[in-house]
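With one protein chain held back, the other chains of the complex are shown just where they sit.
Chain naming follows the written order as A, B, C, D and E, and within any one chain the residues start at number 1.
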Amino acid sequence: MRILVMNPNTTASMTASIRATATAAAAPGTEIVATEPLWGPVSIEGHFEGYLSAAAVLDRLATLDTPFDALVMAGFGEPGREGAQELLDVPVLDITESAAQMAMMLGHAYGVVTTLDRAVPQIQDRLLTAGLLQRCAGVRGTGLGVLELEEDPERTVEVIIETARAVVRAGAEVICLGCGGMAGLDEKVAAELGVPVVDGVAAAVKFAEAVVGLGLATSRSRSFAPPRPKVIGSWPLSTHLGLGRAQGSPRNTDFSAQTSDI
Amino acid sequence: MRILVMNPNTTASMTASIRATATAAAAPGTEIVATEPLWGPVSIEGHFEGYLSAAAVLDRLATLDTPFDALVMAGFGEPGREGAQELLDVPVLDITESAAQMAMMLGHAYGVVTTLDRAVPQIQDRLLTAGLLQRCAGVRGTGLGVLELEEDPERTVEVIIETARAVVRAGAEVICLGCGGMAGLDEKVAAELGVPVVDGVAAAVKFAEAVVGLGLATSRSRSFAPPRPKVIGSWPLSTHLGLGRAQGSPRNTDFSAQTSDI
Amino acid sequence: MRILVMNPNTTASMTASIRATATAAAAPGTEIVATEPLWGPVSIEGHFEGYLSAAAVLDRLATLDTPFDALVMAGFGEPGREGAQELLDVPVLDITESAAQMAMMLGHAYGVVTTLDRAVPQIQDRLLTAGLLQRCAGVRGTGLGVLELEEDPERTVEVIIETARAVVRAGAEVICLGCGGMAGLDEKVAAELGVPVVDGVAAAVKFAEAVVGLGLATSRSRSFAPPRPKVIGSWPLSTHLGLGRAQGSPRNTDFSAQTSDI
Amino acid sequence: MRILVMNPNTTASMTASIRATATAAAAPGTEIVATEPLWGPVSIEGHFEGYLSAAAVLDRLATLDTPFDALVMAGFGEPGREGAQELLDVPVLDITESAAQMAMMLGHAYGVVTTLDRAVPQIQDRLLTAGLLQRCAGVRGTGLGVLELEEDPERTVEVIIETARAVVRAGAEVICLGCGGMAGLDEKVAAELGVPVVDGVAAAVKFAEAVVGLGLATSRSRSFAPPRPKVIGSWPLSTHLGLGRAQGSPRNTDFSAQTSDI
Amino acid sequence: MRILVMNPNTTASMTASIRATATAAAAPGTEIVATEPLWGPVSIEGHFEGYLSAAAVLDRLATLDTPFDALVMAGFGEPGREGAQELLDVPVLDITESAAQMAMMLGHAYGVVTTLDRAVPQIQDRLLTAGLLQRCAGVRGTGLGVLELEEDPERTVEVIIETARAVVRAGAEVICLGCGGMAGLDEKVAAELGVPVVDGVAAAVKFAEAVVGLGLATSRSRSFAPPRPKVIGSWPLSTHLGLGRAQGSPRNTDFSAQTSDI
Partner (left out) sequence: MRILVMNPNTTASMTASIRATATAAAAPGTEIVATEPLWGPVSIEGHFEGYLSAAAVLDRLATLDTPFDALVMAGFGEPGREGAQELLDVPVLDITESAAQMAMMLGHAYGVVTTLDRAVPQIQDRLLTAGLLQRCAGVRGTGLGVLELEEDPERTVEVIIETARAVVRAGAEVICLGCGGMAGLDEKVAAELGVPVVDGVAAAVKFAEAVVGLGLATSRSRSFAPPRPKVIGSWPLSTHLGLGRAQGSPRNTDFSAQTSDI
């Protein structure tokens, strides 16, 4: 089984870190392919960038010429998942919802630690729409920007732990790391915190394996019926922009363990 | 005061109809400018197209060189409003929320009549996120696609009335027309139905006048703080695509009553 | 267009302050008429007084012999709005709901700063019933009674700001002034606070203009159908009490800018 | 223990029927005193009449010179209960909430059968505010006006049963009779329906006995703190109207079983 | 009327204390019979023990050969009530729900003070399922285990008051004692706290009297229909375990005031 993991921003080092986490989570026989959009913001810290990124991700999906069995969308609190579910025949897992769902399997209430405070309402709204907010004890920002997470990893872990403690005091029994850029920090945080810590990328990979393993896929009967045929100006964008394969090989798509190609 | 009304799809005849409705609703002294994105789908009937359109609308906003005092987003149930609120200093009104809010001023519970059944959950989710779903007695599709609405206007009105009657039986005391393409049909429907009918475009124009009239604007303190400075590849898209002014004058932006120019 | 603004208590100085705020908010061509009940409490600080006032307001409306195009009810968190909607053919706007709706146009979550702590659950219940509580981040009392607001205006503004700061820390991105007696303080508070501040009287005036401007009115189909004909003992109360015109001209109804008479 | 049962309308025959039901429900040693307001509507079928009645009930309470240990308010879906809780030191039970609470002791979900369809949203809102709506499977009108209930009792029972069946099909396991004027019909309806039927007057009397029996009373700490001392014009209304004792003995207040006097 | 009060744990001293509270609450003519299961945990502090106890209580009910008119289940936040409602023809009152319902008759919002923090989510879930959580301002643990409550009664009262104060600050206007083992402490706590304090055992006894007094009983139409006839291995457990009457007389069932026998 091949799972495509999509970093929603264009920062290659973040794609690499997400790929590493996904690969570590994958079962034997699961191939992880990670990539990112060909255009759009280097990090997503708000609605404006989130909406650009949603279109950039859909554009990337529309032009990709490699097969895959499931998509993992690796932006926490980002929009776009429903669009990918319409566009693709394979299952789509989003790390926001996967983290929350995994957490709900482990405890009565969960909390989320994210980057900037401005992301908090955005994440709460995604969880609300997903029908997963009821058992959320709190979402809290660390004050660190997405790209700052990588700058001083030790400090990052410390700040996450400190923030997580406040969420635990508010009733969370499990903590979700609320940013794709926090991928890989779960164990360090859990060791200090004494409650399970869920990495959304890892959770989504396992859930993708679960869905594919049962031969299930997105319902096409109503919300996620395929798009109707129609004219879409300048679509796909990357082709009209002269990006993508025409410009050479994908910049940052590689394949963990196995050698393959998009 | 100048209000920019944004049709989220690229169909000029729909922009014209939306402009007419907005102009009819505007107070003396309010200038309506209507336009649409330079790329994207000709109609929006699902999440995929909605997300493309959200980016296309933000792109259009980023490259527009005309001043305006408020933005009205004329897609019913469409994503993107939060992105525009971050991007702009002027107030942003969305017709989905404006229709619901106006309806809540007129009756205890309201209902929505929209196009395709697939749009129903999408609209419900937008209303849920906006905190306006509690008093919604039902959202129901007519089965007509967005562009079909213009094909046989008489039949369209009949089908809307028939669908609205079912929503009234479910408890709605006011009906919202759930598609920008239904702009202008409110009076005909209301005459038959016996309950008030709200056109979201008209409602949003009046609310834009209200907000601007009080000198208020979007809060910049948390959710809708301005985007942080950062690299965004290929942005603005239309410039990189060679669309927009570089290609000549805007195709379909004009100015009701007054003569002006973007 | 003529908007009647009803102060629910009998304190003329508060009617005057509400009238001034309404007049400042009104568009050119909108005439503001402000008045108050002929009997009832001098201020409303609880349910008992609120229910008396609701009847006193309905009594005042039943005996008024002046035409108007919309009613603004200027009691924050007060009962009675639904009764006026049944009684009148013109639209009715309540400042509680108008403040919340305006705030929801400006930010993701809003908060309310009110007078006494005892009003907090009352306001929350009105917002709950109105279907507008979901995005309320908090309602908080200043500890000042309604009539104390006018005693030391500078101190009043200070206390409101201090209280508002706590609501902002709880997630509010917009603040509503939760008492008709705070009318006119919005700008001073906003200047210090850094988030938009909504005055319910001003918001309701603009929304009344919006509703009337579109030719809309309260739905008469279910909740707000006109009262059925029946015997009501001692009604209207003021007539039986010998109050009102029989006693001479209305004590405190005048007309901003224009000269008119009730 | 003496329980005052307040019919919110001025129809003496309805007071008599409510008194009979309350008396039948009362434990040995409980004295029932029933009365109605001295002014106001002969029946309550909407918000306007409900608000008048709320003030008329508070007026009646303010001028009553008889002691009682608890108040039962016998209007279904009527406003005013919170005002009485502020005014009085003794416990106040409302038949709307008492019916729902009793029903929740008997089954998983309950339903309400009421008079006119226009009362449905009003009742739902009272239950929502009371925090008791979650387990309500439906509120449904019979189409009979309040005073029509007494016209053809056999037909009334038939229509109630037919309406109740629809609510049972919607999931109700217990039915509440949603009008004070339906007092006394519970057994006939239950016999046909096969599910428990709750009369709100009877339930409220038992709950009043329960609260008084434990020596408990309304919390005075926040929502229902006593009214603050202040000027209230023309209060109490009935005294200013020349109604009440000054006019002679109360028209319709008597005392089941025991002989006493207000 | 005879009310059976069931302590869900096997600690006889707690049964005695619950019996005393129930007896004090009972009306003249109400006989209280208190007992506890023949097997199971000595106290219930979590889900595992709660589920064992639920079965032990049902076992006790299935083998009891004494008649009673209503059952009061005296475990706060414990599962099992729905099972007893299926098994028995007489009404079943649970102290968790009874406490909350009584509290909602006395104030706008209530709070719960319980034993260990681990019980908090369990109690919240029971209130949620019962449809009674909406007006709960908070549930808070004292840190005292169930059996510790009896160790130092003075300290227990102090800790309860201190914990209750925090819940009052969070908006509670009434406090529920959230453990059957706190039975009898309500007056001491209320005296200090200044808000009404509800003992669930006392409340449930009064509600049982109310339900029985009106001749009502559990609806048998859906959720609580009688169990279908079927094979249940080793049932009743106590008989197969050689417990109960076969071993002699019940260990700890006696009868307040009256002399009777199970």
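Criterion: a residue touches a chain if its C-beta (ideal position, glycine included) is under 8 Å from a C-beta of that chain, and two chains touch if they have at least 3 such contacts.
Just so we're clear, the structure is a prediction, and the values are computed from it rather than from any experiment.
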Which displayed chains the hidden chain touches across the whole complex: A, B, D, E
Which residue of E:45, E:69, E:94 or E:186 touches the chain not shown here: E:45
For chain B, the residues touching the chain missing from this view: 120-121, 125
Residue numbers in chain E that touch the chain omitted from display: 10, 37-43, 45-52, 54-56, 58, 79-80, 82-87, 117-118, 120-122, 125, 128-129, 145, 222-225, 227-228, 230-235, 237, 240-241, 243
Missing-chain contacts mapped onto chain D: 108-109, 171
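Here is the rule we use: only the chains that are shown with their structure count from here on.
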Where chain B and chain D overlap in contact partners, by chain label: C
Chain B to chain C, fewest steps along touching chains: 1
Interchain centroid distance [CA atoms averaged], chain D/chain E, Å: 30
Multi-partner residues of chain E (at least 2 other chains): 108-109, 171
